[in-house]
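Read the structure below first, then the notes.
All protein chains but one are shown in place.
So that you can tell them apart, the chains are marked A and B in the order they are listed, and the count of residues begins at 1 in each.
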Amino acid sequence: MTNSSLLNILLLSPLVSGTLIFLINFFTKKTKQYIYTFLALTGSGISAIIALYISYNSYFNHKVFESNLFTWIDIADFTIEVGLKADALSSFMILFVAPVSFLIHIYATGYMDKDKSYGRFFIYFNYFIFFMFLLVLADNPVMMYVGWEGVGLISYVLVAFYFKDIENTYAGNKAFIVNRIGDFGFLGALMLIFINIGSGGLSFEAIFLNLNSIDSATLTLIAFLLFVGAMGKSAQIPLYIWLPDAMAGPTPVSALIHAATMVTGGIYMVSRFAPLYNIAVDISLFISYIGAFSALLAAVIATRQYDIKKILAYSTMSQLGFMFMALGVGAYSTALFHMFTHAFFKGLLFMGAGAIIVAFHHKQDIRKLRGIRKAVPSIFIMMLIGTLTITAIPPLSAFISKDAIMSSLFASGHYDIFAIALISSLLTVFYMFRMLFVLFYSNKSKKAEHPSAKSMIYPMAVLTVLSVFAGFLNLPEIFGGEANITTWLALPNKTLFVSHTNEIILMSINTLLILAVIVYTYKRYAYTDTIMKESETSIVANKFYVDEIYNKIVVKPLYSLSFFFSNTISKRLIDDLILGSAFNFKKLGRVFAALQNGNVRFYSLYMLLGVVVGFVYLFFLLKDVL
Amino acid sequence: MVEKYMILSIILFSIGIVGLISRRNIIVIYMSVELLLNAVNLSLIAISADLGDSAAQVISLIVIAIAASEAALFMSLFVVLFRSKGSLDANVFDMLGDKND
Partner (left out) sequence: MQNDIIFTILALLTIVSSIVMISAHRPIDSALSFIVTLVSIAALFGLVNATFLFAVQIIIYAGAILTLILFIIMFLNIKEENLPDEKYKNWWLLGTSVIVLPFAIILIKLVTMSDISVNNIPSENFGSIHDVGLKLFSQWVLPFELVSIHLLVALIGSVTLSKRGN
């Protein structure tokens, strides 16, 4: 198999399986569920195997896989090739995207078991990973944009999966529309790039070669607009409002799309454009600040949420904030490594939440799910490990990645961002352990109503293992490792140097603080009823009323503007004018019809009138001649 | 001389048109038509006198003959119309028009 055909199969196998499922679903009435399962798992499984092979080759042999499918548009200066390229960055991405997608596919077969729309779900799920691969493997930003839009579309469709309940559809709409606003920024940046350097070709290499010929003001604008796209896709301030509502979709959707893959699209995009962001340093700093505030805001809100999935959603937003903080100071590989580990532990946490939800008949409020440790012991173990990971307890994987971020932030000299990051991570400890203690360490106890299917437990187990051990892939020198992944990626990181002693001091302080918070949370929430007394109506619990503010400032004026256009202008001005003129035309016709009354005298009068008019006209024409 | 005749002819023609349009009595309408013909005849004769050629008089003779046949037809029309509607009003005979709402 040649390199390019491997890439093509990787990309196309989920597309093919998705289309097959669609055809079977569309044309037959009752199909056995296992057919869909087989097709879906084959599609994602093939991609997973090829992805592992490609990453292995890229890491050990430094091979770059390329594939040029066809030329999409070719007009004078503007050429877009549909091309795929698996260089180090893209291989790294598919290294975790493909297997995690496969594991979540397996999980989803258990979660959606016996659901009426089983087939429909897997069509969308497979199409999603097709678009995600397109996003990650594209060798020019236009194809990346195609994948970008595609994952946004599938996200909308999947969030509104249970569309019979209108609230879910609203959530899907919100996800899509807010995403779209971000896409507008991305598209603007693409257009600016095209205007300035489009004649040199639009692939990433060509762009980075010609980057210096753009003036700095335009460069700043391009960098900013690209980040607007990332804001929308990765749920940072101010375009984050869709992420909590998107939890209305089924849990595998939240696990795959809103934890491991789609939301990381923004991070990938900024890393891909790293040469650009190294030049536009103002925007990089801006990115860091946005990341910092998003992390902080999300962490604060999460401390007063009561729905399992919403807590995890805000935690995703917070972790993404961390990644953006690192990206902003130029530590691209660090951010990407955190993204890598985040996919594992966040996917694990969401899967656990989904398993709990299924086991207890779709209850999601943690106040109603207290004391389930005895009922679902395996899930308890895995959630415990997941929570420990996210709070960055050594030696789990997130400890290594998050600590690397904190060191980079400290070394960059922006101590304010470092402080915010520290506070946010301590808040993360607080709200995650709050959730854990309320669910599993409580006086009450509940019986499980559904045993968890094996297809849900096994993928979770795999992810648990990965969460524990994945950190060793990029062990920094301080622990004797060689930072393998950083060297592999070879991104233009800024050199941020922290002496070993400083780093050890930081890590120790961090760990001590984390342990202190855990103890505090234990005292507060384990085996107590504090959670029941927490109010539901405080400002924090209401997410700082951000949605309501947006509604008043943005949505309502737009709505009344469009209402004005549709009613006043379109209906009254244009419609009435046209209909009115048609009506009056008819009336005029009726007036003329009265001329034909059969009265011969009238006819002769009209003839006379015509003749007279003609005569007068003729006279005036010929007056000077005669 | 011929100009005066032409002017007179034009005046008579106009009077004939006025009568044709303004009156509702079909007999008066018919007589106005005859007046039109006569006006034309007058102008023809004037031209004939001017040219010294009798051809115009021949034309005039033929016009008179045609007027005679037209008179016969008109008269029988009057009889028929009067018999069917009992009135001599031109507005009554409006079957050419369409039923207006």
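Keep in mind that, in the parts below, a residue touches a chain if its C-beta (ideal position, glycine included) is under 8 Å from a C-beta of that chain, and two chains touch if they have at least 3 such contacts.
Treat the numbers as computed from the prediction; the structure is a model and nothing was measured.
Contact with the omitted chain, checked across A:Y56, A:F472, A:F564 or A:F619, is made by A:F619.
Touching residues on subunit A toward the chain that is not drawn are 605, 608-609, 611-612, 615-616, 618-619, 626. Residues 1-8, 10-19, 21-25, 27-28, 30-32, 34-35, 38, 41-42, 45-46, 48-55, 57-62, 64-73, 75-80, 82, 86-91 are the ones on subunit B that touch the missing chain.
Just so it is clear, only the chains that are shown with their structure count from here on.
Within the complex, the subunit B residues that touch subunit A are 17, 20-21, 24, 29, 90-91, 93-98, 100.
Residues 593-594, 596-601, 604-605, 608 of subunit A are the ones touching subunit B in the complex.
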